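Showing subunit A:
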Amino acid sequence: MKRTGVYVCHCGGNISEVVDVKRVAESVGGQPDVVLAKTHEHMCSETGQNLVIHDIKEHRLDRVVIAACSPQFQGPTFKATLEKAGLSPYVLEMANIREQCAWPHFGFPEEATKKAMSLVGMAVAKVRLDEFLKKMTFPIGRRVLVIGGGIAGIQASLDLGDAGFNVYLVEKDPSIGGKMMQLSRTFPTEDCAACILSPKMADVAANRNIHMLTYSEIENIEGYLGHYEVTVKKKPTYVDPDKCTCCGDCVGVCPAVVPNELEEGLLSRKAIYLPSPIAVPHAYVLDAEACLGLLPIACGKCKEVCDPGAVDFSMRPELVRFTVDTIIVATGYDIFDAGQKKVYGFGKYENVVTALDMERMVVHSAEGNPMRPMGKRIAFIQCVGSRDEQVGNEACSRICCMYATKLSQLLKRSDPSRDIYVFYTDLRAYGKGFEEYYKRAQGDGVKFIRGRPAELVEDPKTKKITLRAEDTLSRNIIESEFDLVVLSVGLRPNEGTDIIAKLLRLGKSPDGFLQEAHPKFRPVDTLTDGVFLAGTVQGPKDIPDTVAQASAASSRAIRLMNRGEYDVDPVTAFVHVESCDGCGLCVDRCPSQAISLVANVAVINEALCKGCGSCIAHCPKDALDLHCYTNDQMLAQVQAALTDKKDTDVRTLIFADDMTGYRLADNVGTAKMSYSFDSRIIRVPSCSRVTPKLMLQAFVFGADGIILCESEKNSNPYPHSVPTIMSHVSKAKDILGQVDIEQDRIHFVQFVTVMLAGFVNNINRLSEIARSLGPIPAGPLRRLSQDMDKKLFGGDHDS
Partner candidate 1 sequence: MSPEQEKGKTDPVDDNQAKGTMIPYFPGCTLKTKAKIFETSALRVARCLGIDLIELPRWNCCGTVTSLTSDDLIHHVAPIRDLVRVEDMNTMGEIYQEYRLVALCSMCFHVLKRAHLRVMQNPGELEKINNLMYLENDYQGKVSVLHFLELLRDIGFPKIQKTVERPLAGLKVSPYYGCLLLRPKEAAIDDPEDPVILSHLLEALGAEVINNPFKTRCCGSYQTVCDKAAVAELTFDILSRARTEGADCVTTSCPLCMFNLADRQKEVMEKHPEFAPMPVLYFTQLMALAFGLDESVCGFDQNVVDPRPLLREKGLST
Partner candidate 2 sequence: MKEKKINVMERVREASKAVVTGVDDKDIEHWVDIHIMGKAYQVPADLTIMQAIEYAGYRLMRSCGCRAGFCGACSTIFRRKGEYKLQGAMACQTRVEDGMMLVQIPFSPAEKPLYDIREEKYDSSVLLKYFPDVARCVSCNTCTKSCPQDLQVMDYVQAALKGDFRGIAEGSFECIQCGLCAIRCPAEIVQYHMAQFARRMYGRHGSKRDKNVENRVGEIKEGKFNEEFDRVMGLSVAELRDIYTKQQNTREVY
């Protein structure tokens, strides 16, 4: 007989204010192997944990159920508690009565309490069958890929390089430095951006642990934590950086003129050019697209004048392959395309520019060679492309208020006779020294007007811009002419990020930037093991925040790699040798090639097995199984979920994958979104583990409907799982159809973790469907349970 201890947590009222925790504890007291059932104010506190340790020793507990929050939150804590008490961390089950009961059903204490009892019952049923497993450990090296050579990538690379890790820094442009290289000064201290950036760039070049790959793009990344295989395509620069002396003779003779990216196209450059005066690597680059022709050589003048012979037309794109252990994504941002905001006429009116244009204009003015006249009357328009549903971005870009404050002051101070207006909606000066900086701008005479301009109109003759806005503080309409209008454009995810996100299966938040693993406690982690985020790829931020996050990301990477090995849960497939008849059907079905036949018995390679469980459905003998989610355990949970169901009840089972479905349920609970009490959520590594047989058995035991919730294909850690689930579902539906049970009782839905409403709607809809269909009649159910095995594998065996 097992000796199980059950603990029901109040969660400081979070749970106990809705769920009657005492009744929940009492409800399992009667089960034969439950030795004790207790409630506690805070199970995760030290006293709570000590209670468990004490009871394990005192009462010789060998199984523990904790009914509290989501295992996503405190699962690791309680596993550690069990380890401290000398138990395997895998004889623990958590009943998620906070995210799945107390929070979504907060207005319905009675229903929430009943559901909580049911969830605890399911956990008790599962824990009974838990095995004494050990953590698996794998070795890990000290190689890191940093994608993106802006200030975030530079900082992360330097931290890692200095700590003795090997860094591959990949940058798509010919020079590292990123957007910061284009800025005039930084707020609120007004340091010269290039002056503080260039030493860091030089440090990167000088660091022997950092391998820089500029003018390079990620072609492919495959693998997993500790073994990411990376392919990088390095574009030819046609100039040997070792030979180039940066004399600039080639530029003089080059006939091809194109817009200069560094100058936001306000100035031009030649096809052969130095990307920036502070470029690292410091060498000229020949832009093949702008060049009059390389194959065959159409002009070749640069080569003729190059004394050191650095120009080399024979260079070809190069594929560089290497393996790393962890990855830091620092692909940064793009500025909002101001042309999309058509009312402001950017691109149409010559005197409407973006703030980044203005940065360049300020840089050149400060150097004494102004790019273009700026005039005396200048208006800044804030929130262009931010906080605006009309352009599809509701988020605040965080930095625009301060850079406009900065630029307006620089302009005003360089020529006090200028009239500078900043049209804003809300001025957000939240950072250290920001408010003081804003005050200084006001003191300098920059006029801040609270109102978002509606439209700009150009005078066809003078080319001056008439701006129309409401001063919402005085409630007057302002219609005034300006020499120059500066659009404070917001930040959008960098276009190139999409490819990286896809390769690394990274999720996006609703604003389009990459999603961190947890907004509070794992702000630089992602849900893909060993991949971290740094800088604006995760969301708009200023330079200090970017640098801080880059250091945080490198420290998180170091934490993983420094030990030389890492732990994983032993969720791997295993074989019931006595049942296996060596038919080999499973061998080809494993997407990781982890199954082979040895002496006519299937054998699992645990290092290769990823634990998706999709092989199980293919075994006609039920010989394949998955640790932590065994066949018996799944069935026990299903049965437990249905034991308290009354004839008038409807009960639906929601199988939710670990990556998305289960987290989504947590998110729904956290958002206090309500859904049907009829549902019981069962966690699986991937819904491909849910065999057709399990679905059918669920109906036999009384389920009225089933939803399989799986990560949407692009963010799924098991890329094969979606088609597998589809085939499982259609098989199960087929059999239902054969015995006259409505096929609409099974649904398969793909999710990403932000689709809260979709999750709720699907659950509610299934309940409605089940209700309108009514209970499944006894006849079809009998036929289903009788013929299940024959129908499931009849076809397979014949073929």
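Here is the rule we go by: a contact is a pair of C-beta atoms (placed from the backbone, for glycine too) under 8 Å apart; a residue touches a chain by one contact, two chains touch by 3 or more; residues count from 1.
Picked so that all candidates are chains of the complex that A comes from, given by their letters.
What you see is a predicted model, and the numbers here were worked out from it, not measured in a lab.
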Q: Can you tell which one of 1 or 2 makes contact with subunit A in this complex?
A: 1
(Q) Residue numbers of subunit A touching candidate 1 in their complex, please. (A) 342-343, 457-458, 460
